[in-house]
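Beneath this line is the structure, given in structure tokens, with notes to follow.
Removed: one protein chain of the complex. Kept in place: all other protein chains.
Right after this comes chain A.
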Amino acid sequence: MAAFSLKINGTQHEINVDPTTPMLWVLRDHLHMVGTKYGCGIAQCGACTIHLGDNAVRSCQLPVSSVGDQEITTIEGLSENGDHPVQKAWLEVDVPQCGYCQAGQIMTASALLKKNPNPSDTEIENAMNGNICRCGTYTRIRKAIKMAANTNQNS
């Protein structure tokens, strides 16, 4: 057990856990922030995607001890009122089916758009390939990302 102070969604959290614990389980079990999902535990499905600084990372492979003072953003903190352009586009396109993968998809998509505000089709597919959607919402995911990219540019 070791003590960690983590900045998550703008708030400082103090926790005492085994240093090998992945951020995924710190969030879900210890901080009860369950928007970040478990899908594979081996960085293959993207369900657990969060932002570390500006980067989309798989929290199932991120030991709490490696976070340090880097800022973490989770789906719960992506926007104050659920109105990030990517979230809005996701709703308008009606992307989710079961919805389980979608927090991870949204976190990957929002990190992509931050770095590349106007991605090409291929860039979108490449960036999103690490996020599995078992329900097969891929065509809508691409459409929503394009919509969010356009809103960003027009605003």
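For the reader, a short list of remarks on this structure follows.
Please note the rule applied: a contact is a pair of C-beta atoms (placed from the backbone, for glycine too) under 8 Å apart; a residue touches a chain by one contact, two chains touch by 3 or more; residues count from 1.
We adopt the following convention: contacts and distances are computed from a predicted model.
For the chain of the complex excluded from view, the name given in UniProt is "Xanthine dehydrogenase family protein molybdopterin-binding subunit" [choices: "Xanthine dehydrogenase family protein molybdopterin-binding subunit", "2-oxoglutarate ferredoxin oxidoreductase subunit beta", "Putative DNA modification/repair radical SAM protein" or "Intermembrane phospholipid transport system permease protein MlaE"]. Across A:6, A:56 or A:141, the residue that sits in touch with the chain not pictured is A:141. Contacts to the hidden chain, counted on chain A, fall at residues 1, 17-18, 20-22, 25, 28-30, 32-42, 44-45, 47, 74-76, 78, 82, 87, 90-92, 94, 96-103, 106, 121-122, 124-126, 128-129, 131-142.
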